[in-house]
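Just one protein chain is left out here, and the rest sit where they should.
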Amino acid sequence: MRTRHVLLFIASFLAFIPVGCKRSSPQNANEMVLHHVIYTKIKTLDPLSLRDVYGATIMFQIGEPLYQYHFLKRPYVLVPLLAEDMPQISEDRCTYTVKIKKGVRFQDDACFKIGKGRELKADDFVYALKRIANVKNVSENWSVFDNRIVGLNEFREYTKTCKTAAEIDYSRPVEGLYAADDYTLVIKLTKPWPQIIGSAMADQVFMPVAKEAVDYYGKDIVAHPVGTGPFKLKVWQRASYIELVRNPNFRGETYPTEGEPGDKEAGYLDDAGKPIPFADKVTWTIIEEYQPAWLLFMQGKLDISAVPKDNYSEVFSGPGVLTEEMKQRNIRLETFDEPSVFWIGFNMDDPVLGKNKPLRQAISHAIDRQKFIDLFFNGRDKIAHGIIHPMMAGYDPNIVNKGFAAYDPNEARELLKQAEQIQGGPIPELKVANPGTDTTSRQMGQFINMQLEDIGLKVEILYMDWPTFQEKINTASEQMFFYGGFASIPDAMDFLDMFYSKNKPPGSNKFSYNNPEFDRIFDQASVMLDSPQRTELYRKMEMLVLEDCPAAFLNHRVNYVLHYNWYKNYKPNVFNYGVSKYLRVDLKERAEYDKLLKSRKD
Amino acid sequence: MPEIDTLLSVENLSTHFFTQQGVVRAVQDVSFSVKKSRTFAVVGESGCGKSITALSIMRLVPEPQGKIVAGKINFGGRNLLDLSKKRMRAIRGNRIAMIFQEPMTSLNPVFTVGYQIEEAIRLHQHKSKSDARDLAIQALQQVRISDPKQRIKEYPHQMSGGMRQRVMIAMAISCKPELLIADEPTTALDVTIQAQILDLLDQLQKQSQMSVLLITHNLGIVAERAQDVAVMYASRIAELSDCKSLFDNPLHPYTQGLLKSLPRLGFTGKRLYTIPGIVPEPLRFPAGCKFHPRCPVGCNDKRCQTVEPQLRSLDNGRAVACWFAPGYERPDNPK
Amino acid sequence: MLTRGFHLADNTQTEFKPPKGVSLWQDGFRRLFRRPIAVICFAVIIFYFALAAFIYLAEIFHWQIGFTLWSQATGPSYQPPCRENIFGTDIFGFSVFRRMLYGAKTSITVALCASIISIGIGVPLGAVAGYFRGIVDEIIVWAYSTLSSIPYILLIMAFAVVLHDKTIAGFKLSGITSVYLAIGLTSWVDLCRLIRGETIKHKEREYILAAQSYGCTNSRIIFKHLLPNVFHIVIIIFSLQFVSFIHAEIILSFLGLGEADKPSWGAMINDARIELARGVWWQMVAATVAVFVISLALNVFGDALRDSLDPKLRVR
Partner (left out) sequence: MAAYIIRRLLYTIPIVFGVLLLTFILFTVVGGDISFEIAGKNATPETIREIREEYGFNKPLFLAWDSQFVRHFKDALTFNFGRALDREPVLDKIKRGVIPSLSLTVPIFFGEVVISVAIALFVAFLRGTVWDIVAVVLCVAGMSIPYLSFILFGQYFLAYKWGFFPVFFSPELSIPQYVALPVIIGIVTGLGSNVRFYRTVMLDEMRADYVRTAFAKGLDARRVLFRHVLKNAMIPILTTIVLAIPFLFLGSLLLERFFGIPGIGYLMVEAIGARDYFVINAMTYISAILFVIFNLITDICYALVDPRISLG
């Protein structure tokens, strides 16, 4: 029967089914592996354009900047990493001279001669910054350096004149950025920038980059990070899995010997002075759904996990109290503030909202923040009464009483009446841009919608995917928008510069907020070192903003993290991502947990 | 006339179709008998139930709607309706063969002609593949297909309609059946071919002494080929007779109508007679005699409108179902 | 000598011609509505449409009728099914039952508009192609074989993604608009193909030739004479496609391309995805039931329709 040929032919497709799986190196019992989860895919592992938190959590294990925030000490303090010591700062606080550790070597990689990692030179930093400045690289990090370093903007201009990326000459001198010698990096600033160490030198933008690597991998450098850090990339399956292994070239570093009071008792100093890293391997399973990730955690296949809002009742018997089940499983809870603030922003250039302060205030007062937090964050977050996060200098303890974030429908209605007078008629339907089309974002949208309708305000929530949202707010083409900020340094400047008129879209000032008074103080404060006066100015600025109400600030995120007891030395550190090297796994305990699960099965 | 023993006798056969619209009485107690090595014709308009009668004899009435609800079909001393499916299959295609109206579609397009003929042979005569092949070739020779060795390898679509009908016949006679049911064997073919096919059938009949049950709507064919005729109207037999006397002196008004409307040679001038009205829809059969609305005789007769006349055999060996047929009502006949 | 004989009109099939004066259509429908199941299904379908229409009116005239006010808390957040909320409540304490009813409006709107679009494109093109043949035919056939060479779901998605929230000619394709546009613009192919085939068959029929012979304009022939005779196909396809459209809407809104802040069955099922974790199953069930009933009705009815109007038509 002729049909058979055809069937055979079709059957040959079965050959496509591979049997078994080609997963990375098999686990052996006494190998120390950290099992992490990551809730989104990583775009790039090239410091050039690496901006997002998730990218950083990986990249900081592979590459290192000059400085880092101390692992244990609170309040956060900066300590040298690749730098020999803290920088020498000139009188005018514009010239920074940084000594770099000697004998630091890049990880071994095919891009180097005979595959051996060469020693780190100051030029590698210069090169890294010039790469970011190079317009052809369309770096997302350029905004960090714009108009900061003498001559760097000129270099950028020069790259614009070049036709192709190939003909750009990186050896072209930049006045404010050069290596005095192999181990000395000199940086001249256009004007003082007190935050530079925290927000640049301890940031991925200051991770050294070996030119060899860039030349060798070309565009694929995004997937071939070559760093000096404790680990190096072994496997990166974009959709599913990342695996780092110990970097044999890593210079001898040791576990810190001092921390904040109480760390000793908490056992954070048990490993004091021991050589790090402890782990042989660090793995991240990429799972974009909370449920499966949660299940993996409960099976002990992950060491650490967030608490999905829909599993809240499984985990907590009361606020912050773990259930018996969790205790039996030897799971510990870490709660810590995230230096973040979330808000619904107003576009101040918008004809309706811009000129109508009562309207903005009405909206702000119409939102029941507590209910919002209860519904969507199981009530764990903190209400954002102001902009500056409680953990930061400049936070005003009695800002609560100023009632900017008070939920007061009646007053809101009052304000709305005024607003209508200003508008000269009823307020037209307002559009709110909401990034994300998933369930939670839709429910948040509906919630805001309900609240505003409650005071008699018509709004339409526009749900859009993240890129579209980006475009809209970068072109200031939406009236209102959900947004949030996450400080990368413990300094309120990181928040306040979102209201600086020079940072208008596509800059970080998505509100297009413009207040000369504010700008004046900002300019003044931005060059000051930390001091009571500066704190005072910070408060002034915050007040100005809150008065003008360019946004309805909603909440400061509070993180709940669960981890197994075997996962040692985990101390939340919101400003330093390069912490895997300090972490240790008690393999015995883990083995026991597997036994526990087995015993439950049968 | 000389008495010849009968091969097949159908008694009070009724076949109904149970459709969503209601019960269609496609065949209502039909009785007739086919005599050995003679041709019995069933004639009638479309939908009068003649094809269903044929299928009923083969027990091929389309299931599940179609059902033989009553009657007997005696063949070779046995009532076919009592036979098990298995026994019946042994008779089908072996002792009773059938050929159908549509030679175009009645052959399986994806098998060679040879295969389809052999299939029957191997089934019934348990011959080896090669023997079956030889027999098949013989059969094709019998139906005068040139170069059968080649033809046997061909597929139906490579043949003309006439050819295919010959193949059908070859298939039918390949097992030397005693009865051949030919359901409108020529309708789908054009006139010249028709004659050939019919002649072929005649010869085959003569050779192998088989009886033929010829289903047709063509009185011409009946007159030429058949010895006995049953005229069916609206799923009943209107008149049953030997061919000659039917044409000489039709008893049933319907038959009369048919014959009147026949064009005869040398007949010129006046318009042809046509039976008024249309064939009734099986779901809406009129009460009484189903023909009475069109009947020139009984259209106004009370009894025709109310009581349906049964088929009664007259003393001259004929049978008819009409109140007004001469001799239909004799005092000794029960009312 | 009767060799030539004569023939009574003959075709030996067991199906029966309708009595005089009944058009093939009427006959078809007569047979259709003799089937109780078909009638029931039809009733169900009508009910859904009526519901959708009613909700529309309620919205336009701001009638304060309970079940149309889906955005009104009727209980605590995530209340399981109980007497006052048959299908429980969602995160805001809205009645899931009301959301379900409202979902009917969304789905019906999408499916209906999509059908209208696809019929509006498919039928004329099919008829024209079949009637004129030649280059016109070539082009139209090319057009639809191109479309059909792209996997359906991919095509729909591509359209939906591109059209989603686009402003074309000053008209904003918000949520649901882009959905039915995407579905409509992609799913006229089958219909077009069928109509074309049928038209080609009918073109040679006497009544068309007749019409041409007494000088009807082509357009008149197509629309007055041809279409009525092939229109039963449209009806059948319509009834069968409607289901797939409803399901497409669900999938699209699952992918975040659909109606965002109004309830729709797709959105409900999508929400249920996460909420199942907290044991909130009722949204899921409600939506499923709603979809199930209408689809079942449409499927069965569509089959019945085909059986009675054009048994030979085979659609997958």
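Going by the order they are written in, the chains are A, B and C; count residues from 1 in each one.
Heads up, the rule we're going with is that a contact is a pair of C-beta atoms (placed from the backbone, for glycine too) under 8 Å apart; a residue touches a chain by one contact, two chains touch by 3 or more.
Quantities reported herein were computed from a predicted structural model and do not represent experimental measurements.
Undergrad: Taking the complete complex into account, which shown chains does the hidden chain touch?
TA: A, B, C
Undergrad: Which listed residue (A:142, A:255, A:481 or A:518) would be found touching the missing chain in the intact complex?
TA: A:142
Undergrad: Of the residues B:102, B:202, B:301 or B:329, which one touches the chain left out of the display?
TA: In the full complex, the listed residue that touches the missing chain is B:102.
Undergrad: Sort through C:70, C:87 or C:159 and give me the one touching the missing partner chain.
TA: Here the residue in touch with the unshown chain is C:159.
Undergrad: For subunit A, enumerate the residues touching the unshown chain of the complex.
TA: Subunit A touches the chain not shown through residues 1-3, 5-6, 10-11, 13-14, 16-21, 23, 41, 43-44, 49, 51, 135-136, 138-143, 146, 160, 219, 222-223, 237-241, 285, 287-289, 291-292, 295-296, 301, 437, 465-468, 470-471, 474-475, 506-508.
Undergrad: So that we can see where the missing chain sits, which residues of subunit B does it touch?
TA: 58, 60, 63-64, 85-86, 89-94, 97-98, 100, 102, 105-111, 116, 119-120, 123-124, 155, 157, 168, 171
Undergrad: Applying the definition given at the start, please give the residues of subunit C touching the unseen chain.
TA: With respect to the unshown chain, the touching residues of subunit C are 142-143, 145-147, 149-151, 153-155, 157-159, 161-163, 166, 168, 243, 247, 250-251, 254-257, 265-266, 269-270, 272-273, 276, 281, 284, 287-288, 291-293, 295-296, 299-300, 303, 314, 316.
Rule of thumb we're sticking to: only the chains that are shown with their structure count from here on.
Undergrad: Please list the single chain whose C-alpha centre lies closest to the global protein C-alpha centre.
TA: C
Undergrad: Report the inter-centroid distance (CA atoms only) between subunit A and subunit B in whole Å.
TA: 90
Undergrad: Check each residue of subunit C and list the ones that touch at least two other chains.
TA: Residues of subunit C touching two or more partner chains: there are none.
Undergrad: Considering only the defined contacts, which subunit A positions touch subunit C in the complex?
TA: Residue positions touching the partner: 290-291, 294, 308, 310-313, 375, 437-440, 442-443, 445-447, 449-450, 460-465, 468.
Undergrad: Sort out for me which residues of subunit C touch subunit A in the complex.
TA: Per the stated touch rule, the residues are 71, 77, 91-92, 165, 256-257, 260-261, 267, 270-271, 273-275, 277-278.
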